[in-house]
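Let's turn to subunit A:
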Amino acid sequence: MEYDLQFHYVKQAWPHLMEGLWVTLQLTFAANVIALTLGFGIALLVMSRHWFVRAPFALLIEFFRCTPVLVQVIWFFYCVPILFGVYLDPMPMGILALGLNLACFNAEAYRAAIQAVPREQMDAGVALGFSPVQRVVYIVFPHALRAALPVLITNGITLFQQSALVALVAIGDLMYMGKQVATETYRPIETFTTVALIYFAVSFPVARLAALVERRLDVARV
Partner candidate 1 sequence: MWRGFEGIMKIDFSFLSKYHEALLMGLGTTLHLTVICFGFALVLGFALALLRGSKIAPVAWAATLYVEFFRGTPVLVQLFWIFYCLPIFLGTELSNFTSAVVCLSLYGGAIMSESFRSGLKSIGREQYDAAHALGLGPWTRTIYVLLPQAVLRAVPVLLSNGVGLFKESALISAVGMAELMFIGSTISNRTARPVEVFTVIALIYFLVAFPLTRLVAVLERRILRRLAI
Partner candidate 2 sequence: MYDAKTQPLASLRNIHKAYGNLKVLSGIDLDMSPGERVVVIGPSGGGKSTLLRIMMGLEQITEGSIEFEGQPYITALNGKTRIDANVRKKMGMVFQHYTLFPHLSILNNLMLAAVKTRGMARAEARDKAMQLLARLGLEDKAGAYPSHLSGGQKQRVAIARALMLDPQLMLFDEVTSALDPELVAEVEQVMLELAEQRLPMMIVTHDMWFARNIASRVIFCAGGVVVEDGPPEQVLGDPLNPRTREFIQRVFHIHG
């Protein structure tokens, strides 16, 4: 290979990349806030006793889980303004699309965790005279949150990585800045390697944290 690596271009562009990372982090954070709350609501709805409540949300979840995120994002960008006459800036639109996507994945995690709450726990709640709402608040929710936590964190990191595709709809995130720097400097190897390392540097520690939480919870369960 006759290519000599020159990282000083990347060094010059470092502030741009950091600007992009900041956008990526904002996007990830906002989408996670939406998804952690909305996801629990969707999980409860999809477990409703009434099929006409269950069905649309089950469909929503399956739709988000069975189509590419890219298609979802593009769909939101082009179709929401036309269909609903709502014109949002790219950033809120990106947050909305990614947040909804993540909410559906989180809803599945919550649902699985709620269903894994041992039957006897619920029976004990009934026997102790808790009301249905009290049972959800004091028994189901703590159990479910604990059980779902590792998956919720993992889903959150996955979204951090997938958020890179908003670069394709011109949101100035880390990936977008990376592409720009690569084009301007003609230094794709250095730039994309650096961009990859930045993504990795953020997601790896969080992934370790998720693994740690999972082990802790496993130990606590025994």
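Just so it is clear, contacts are C-beta pairs under 8 Å (C-beta built on N, C-alpha and C of every residue); 3 or more make two chains touch, one makes a residue touch a chain; residues count from 1.
The candidates came about this way: all candidates are chains of the complex that A comes from, given by their letters.
A quick note: this is a predicted structure, and the numbers were derived from the prediction, not measured.
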| item | value |
| --- | --- |
| Touching candidate for subunit A, same complex, options 1 or 2 | 1 |
| Of subunit A, residues touching candidate 1 in the complex | 1-3, 62-63, 65-72, 74-75, 78-79, 82-86, 161-165, 167-168, 175, 178-179, 182, 188-189, 192-193, 195-196, 199-200, 203-204, 207 |
